[in-house]
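Missing here: one protein chain of the complex. Every other protein chain is in place.
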Amino acid sequence: MSTATAFRYAVNVTPKNGILDPQGRAVEGSLPHLGVTGVSAIRVGRRVELTVDAPSEAAARTLVERLAGELLSNPLIETFAIELLGELSAATSPAGDGVPA
Amino acid sequence: MSTATAFRYAVNVTPKNGILDPQGRAVEGSLPHLGVTGVSAIRVGRRVELTVDAPSEAAARTLVERLAGELLSNPLIETFAIELLGELSAATSPAGDGVPA
Amino acid sequence: MVRIGVVLFPGSNRDIDAVNALRVAGAEPVVLWHESADLQGVDGIVLPGGFAYGDYLRAGVIARFSPVMQAVAAFADGGGHVLGICNGFQVLTEARLLPGALLRNRSLRFVSREIAIMAERLDSPFTRAIDARRPLRMPVAHGEGCYYADADALDTLEAAGGVLFRYVHLDGSVAGGEEDRANPNGSLRAIAGVTNAAGNVAGLMPHPETAVETVLGTDDGLGIVRSLVDSAAERAHGDRPVVVTIGAR
Partner (left out) sequence: MSSVAVPPVVDEPLHRRLGVTDQELGVIGTKLGRAPNDLELAMFSVMWSEHCSYKSSKPLLRTLPTAGEGVVAGPGENAGVISIGDGLAVAFKIESHNHPSAVEPYQGAATGVGGILRDIFTMGARPIAVLDALRFGDPSDPHTRHLVNGVVRGVGGYGNCVGVPTVGGELVFDPTYGGNPLVNVMAIGLLEERLLTLASAPGPGNLAVLFGSTTGRDGIGGASVLASATFGADEPSKRPTVQVGDPFAEKLLIEASLELIERGLVEGLQDLGAGGITCATSETADRAGTGILVDLDAIPRREPGMAPFEVMISESQERMLAVVRPERWDDVHEVCRRWGLPSAIIGRVTADGDVTIVEGGLDPDGRPNQGAVELARIPAPALTSEAIVHDRLATPPPRRRAAPAPGSDVEPTAGLPERGMDPGAVLVSLLGGPNLSSRHWVHEQYDSHVQANTVAGPGRGAAVLRIKGTTKALVAATDGNQSVGRVDPWLGAALSVAEATRNVSITGARPLGVTNCLNYGDPTRPEAFWQLQEGVRGLGDACRALGLPVTGGNVSLYNESPTGAIAPTPEIGVVGLLDDVATCVGPGFTAADDSVVLVGSSTPGLFGSAYAELAGLASEDGPPSLDLSRERALQAFIREAIARGLVASAQDVSGGGLAVAIAEACIWGPDAGIGAVLRLPIAGAPAVELFGESPSRLIASCRPRHAPALILLARQHGLPVDELGTVGGDRLLIELAGLGATGAAEERGSRIADAVDVPIADLAHAWWSGLARALGEDGQSASLPEDR
C-alpha cells in the first residue's frame, strides 16, 4: 500500500453544444408556472462523484478520465469535465451502495 | 434593464447520504468488467447549468436557491450545491431550446 | 351522474384508460386541462398516468407547479377525493399531498407487466368497493416507482393506516425486496399505494384503470375505481353507495 492515497472527484457530464437537450427545454418551459423569468440556457446533465485509490493525483486522474470517457458519458452526444473535490488521508471504500465516506 | 447582468450557475444535485443510489451501484458493479479497481463510493446525481439575468449576484443566487430547492431537487431524497460558473457581460437568452449562448 | 375529473397534462397518456375506466364504473369523466384552475365542479379527481411534462428531472415535479394542481390542492384541502395513478401518484408526492417519494426502480429499468397488490384495509374511500382482501391483478408500467420514505416516516405512515396497497404474491403473502419479482420496483416494505392522513387523497403505482374489463385480461382494478366513484358520489350528494358485486369471477 505504501503511500497510496485516495482522491475524490466529480465528473460533470453535459449534453454537447448543438445536441438537443429535451430535459433542459422542459425545465425552461416550466419556469413560467413558477413565476420565474430571466432564467435561460438551461442544460441538464449528470454528476458522478467517486473516490479513487491511487499513488498520485496524476494516476488517479488518468483513471477518472478513462471512466468518464468510456463509462460515464456518451462521447457522441455528451462532454465531460473532471473536478477534483479533495484528497482523503486514507482509502475509504464503504461497502455496497456507494455511500460516500 | 439598467445594470442587469447575467450569471451562469451550476446546481449539483446528489442523492442524500443513506438513500439508495441504484445508479451508483450499477456503475460500481460494472467496474470489474472494465478491469478497474480502487474506485469506490460512487454517487450519481444531476447537474443543471443555467443562466440568470439579475441586477446582482446576490439576487441571482436567491433565485437559483429557490429553483434548486423547489424544482431541481427533492429535499426528501436529495441535497444540492450551487456553483457560480461565471458572469456574462450581457444577458443572452437564445430562443426556445435551452442552448447555452 | 357522478362527475369525476381526469387531469390532462400535456404528457398524460393513461388519461384514455382513466376515462374508459370511469365510464365502466358508471361515472361521467370530465377532462381537466392543466393550464386551467377551473375544476368544473367535479365531485372527485383522478390524476392519470403518463409523463406529465415529459417527466424530465424527476417524475411529476414540474406538474406540481401547474395551475390545475393549485386547484387540486385546494380541492383536497376541502376534503375532496383525489386518486393519483402512477404518474399521478408521483405528482401527488412531489406536491407533498402524499408522503414519501418515488425513486427510480432499483433495476434501473422501466417495468411493465402484470403484478398483484392487496388492499391493507377495505374501509378507505379508495378501497371500500373492493369485494374482499385478496390479490388484485393489474399491470404496472413505470420507471420511477420505488416507494421511499425514511424509516421513521414509514413507521408513522403504517401506524396511521396510511399504507393502502402492498405488492403481494398470488397467494396473498406480501412481496419481499428488490430480489422478489412480485415487488416490481423494489419499493420499501412492498408499498404500492398510500393515502394521506385525512384519508381523502391516495396514490398507487399500478394501473387499476387499465384492469376494468375481462376482455383485457383482468377486471380486478374495478373495485378501486368504483370506490373513488362511490366516495365522490356520497360526498357530493349524500348518496349511499349502491352495493354492487364487482368483478364477477
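Chains: A, B and C, in written order; residue numbering restarts at 1 for each.
As a working rule, a residue touches a chain if its C-beta (ideal position, glycine included) is under 8 Å from a C-beta of that chain, and two chains touch if they have at least 3 such contacts.
Because the structure is predicted, anything quoted here is derived from the model rather than measured.
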{"item": "Identified contact with the non-displayed chain, of B:Q23, B:T51 or B:N74", "value": "B:Q23"}
{"item": "Touching residue (missing chain; options C:F51, C:F89 or C:F126)", "value": "C:F51"}
{"item": "Residues of subunit C in contact with the chain not shown", "value": "10-14, 16-17, 20-21, 35, 49-51, 53-56, 107-113, 139, 141, 143, 207, 209-210, 212-213, 215-217"}
{"item": "Residue numbers in subunit A that touch the chain omitted from display", "value": "15, 18-23, 25-26, 29, 46, 48, 71-72, 74, 76-77"}
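The definition used in the following text is that only the chains that are shown with their structure count from here on.
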{"item": "For subunit A paired with subunit C, centre-to-centre distance based on mean C-alpha positions, whole Å", "value": "36"}
{"item": "Chain centre separation (subunit B, subunit C; CA means) in Å", "value": "32"}
{"item": "Rounded Å distance between subunit A and subunit B, as computed from the means of their C-alpha atoms", "value": "10"}
{"item": "In subunit A, residues with contacts to at least two other chains", "value": "27, 30, 34, 44"}
{"item": "Residue numbers of subunit C (touch at least two other chains)", "value": "57, 62, 65"}
{"item": "Footprint of subunit B on subunit C - complex, ascending", "value": "57-58, 61-62, 65, 94, 100-101, 103-108, 146, 148-150, 186"}
{"item": "Residues of subunit B touching subunit A in the complex", "value": "8, 10, 12-14, 17-18, 20-21, 24-25, 27-28, 30, 34, 36, 38-54, 63, 66-67, 70-72, 91-94, 96-101"}
{"item": "Subunit C-touching residues of subunit B, taken from the complex the two chains share", "value": "18-20, 22-23, 26, 46, 71-72, 74, 76-77"}
